[in-house]
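Yeah, one chain of the complex is gone here, protein chain that is, but the others are all in their spots.
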Amino acid sequence: MSDIDLTSRPPAMQPLSLERRPFELRALTSGLLTGLTWGIAILGSIPLFSVIIMLVAEGGSRLDIEALTALPPAGFEMGGGFGNAIIGTLVMVAIAAAISVPLGLLAAIYLAILDPYSVVAGTSRFVAKTLTGFPSILAGVFTYAVLVINFGYSAVAGGVALAVLMLPTVVLAAEESMKQVPQKMTDAAFGMGCTRSQVIWKVVLPTGLPGILTGIMLAVAGAAGESAPLLFTALFSNYFMSELMEPTASLSILIYNFSAMPFDNQIELAWAASLVLVLMVLVFNILARLIGQSKV
Amino acid sequence: MSATAEAMAQSILPTAAAFSPVGPTVIDCQLEKVFYGDFLAVRNSNVPIEKGKITGFIGPSGCGKSTVLRSLNRMNDLIPIFRFEGHVKYHGQDVYGKNVDPVVVRRYIGMVFQQPNPFSMSIFDNVAFGLRLNRYKGNLEERVQKALERAALWKEVKDKLQKSGLSLSGGQQQRLCIARAIATEPDVLLMDEPCSALDPIATRQVEQLMLELKERYTVALVTHNMQQATRVADTTAFFGVDISQGGRTGYLVEMGETSRIFEDPQEELTKQYVSGEFS
């Protein structure tokens, strides 16, 4: 690249060229790398499209009222569906949200506003961050040790396992959105003579609400798709649930069980159930985005 | 340093001559030292705030005038490393007394901030905020209207009271914040450079408003703008920065009637400042 020698060239005779030189080495390397990057981006999005196509083609063809409402078929049985699994998933996610949202929100209030720099706040923030990288199956192992050994497999145990997974997500997302409430607004509230709790209830929570709801929705979406923690907490059931303290079906466990079966009917149902599960997760995701955009 | 040497060092520090206002004093600030952590931010400033008057705080940036103002209603308590030594007597009672709750202090001594800071709620709810906070039992609409009228904002917003306070222009937002502060009729209003984020027209409107507010309230005003002080303040306190001790410590240099401070300053520093030699 040292073809421009400023010391010896008589400037008038050989003017310095500022034109593009497309075949120079740096231009070629650039082109190659740019092509590679485009390739990576396109190749990286293929799996998503492949998954979507399979879901629509395989799952969509089997998705009907029967699939959505009937009970899972046994062995060589034809037909059937996963109505009980849909209900089970919804119930367990609801239990998880009912436990983790209030706890997580209150903890976030403490971390973001009441005492952000205290030892307790620092420790729980660190623990929450560590918990987000926690293998989800360990939430199942923990719930097994605490609840299942004593009370048996149940929807409640499944819900608790999912709540353990949701809690750190809710805490961190809620803390983040509360911190984004401008300090001048909280100053104004303190200046009016609000107690700390009044500042939180009257100003911080209402202002940070869209962000908090987004975080909750994303946590719910994640929990709905989880399966590992349900494996040995809720187990599975071939029947509709009649109470919360019995083994309960869920979409994700149904997909896991059916995927390994040697029967076409079950495999088709696994695809249909996957489609329903993905749609469920997507609905929560889209809701989260919509709420997040509705900021003032 | 021995005790006597320290006392001597203290005695040679320049301090302002005592100023006593003619009328009754609402807040008598006897500030000895204000620290942020180990940093001595302001020292030895006795600032009496006279009832029914506007007291202006002027001085170069970093002189601690905002710190002094925010010490009056204990807003600085929100900063963990802040420490106040001295007394702030409000109707004779020490705001920094042992049993005093800063929350109560702020209910009586309202504040308007440098940046307009309406809450992200409707215009009506912004103004009604303090009324609801104090569980006002009377006619909410009437009070809100009165406060907005007094803040010279009613005509502009009376048809859109349910719109977000954040949808207003900067000048309107600041008047909304003033309306919010005066809706509960606090005894004293602290204004911390309320016009610094506003354009000249909005500034005029807010200044006009201050002159009207003086009829009912006692106002303490921090301003970076000397013309603004001459236009609205009855009494002016000039703060300077003392770098003689190696730090940057603010202190009260001189205080008196605004016309005297600007036309006949007694201190050399004040003279230089009001004649525009530094800012």
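Which chain is which? They are A and B, in the order written, and residues in each are numbered from 1.
As a convention for this text, a contact is a pair of C-beta atoms (placed from the backbone, for glycine too) under 8 Å apart; a residue touches a chain by one contact, two chains touch by 3 or more.
Methods note: contacts and distances are computed from a predicted model.
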> Per UniProt, what's the omitted chain called: "ABC transporter ATP-binding protein", "NADH-quinone oxidoreductase subunit K", "Polynucleotide kinase-phosphatase" or "Phosphate transport system permease protein"?
Replying inline: "Phosphate transport system permease protein"
>> Using the document's definition of touch, tell me which of A:Phe134, A:Phe151 or A:Tyr239 contacts the absent chain.
In response: A:Phe134
> In the complete assembly, which of A:Ala97, A:Met185, A:Val204 or A:Ala228 touches the absent chain?
Replying inline: A:Ala228
> Looking at A:Val56, A:Ala74, A:Ala98 or A:Leu282, which residue reaches the missing chain?
Replying inline: A:Leu282
> Among A:Leu68, A:Leu90, A:Leu114 or A:Leu287, which residue is in touch with the absent chain?
Replying inline: A:Leu114
>> List every residue of chain B that touches the chain not included in the displayed model.
In response: 90-91, 93, 97, 99-101, 103-105, 107-108, 130-131, 134-136, 138, 184-187, 216
>> Which parts of chain A face the unshown chain closely enough to count as touching?
In response: 26-27, 29-30, 33-34, 36-38, 40-41, 43-45, 47-48, 50-51, 54-55, 58, 103-104, 106-107, 109-111, 114-115, 120-121, 123-124, 126-131, 133-138, 140-142, 144-146, 164, 167-168, 171, 193, 195-198, 200, 221, 224-228, 231-232, 235, 252, 255-256, 259-260, 267, 270-271, 274, 277-278, 281-282, 285
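We take it that only the chains that are shown with their structure count from here on.
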>> Please output the residues of chain B touching chain A within their complex, sorted ascending.
In response: 73, 75, 78, 80, 103-108, 110-111, 113, 115, 117-121, 129-130, 133, 164, 166, 177, 180-181, 184
>> If we count contacts the way the header does, which residues on chain A are in touch with chain B in the complex?
In response: 117, 182, 184-185, 187-195, 198, 202-203, 206-207, 296
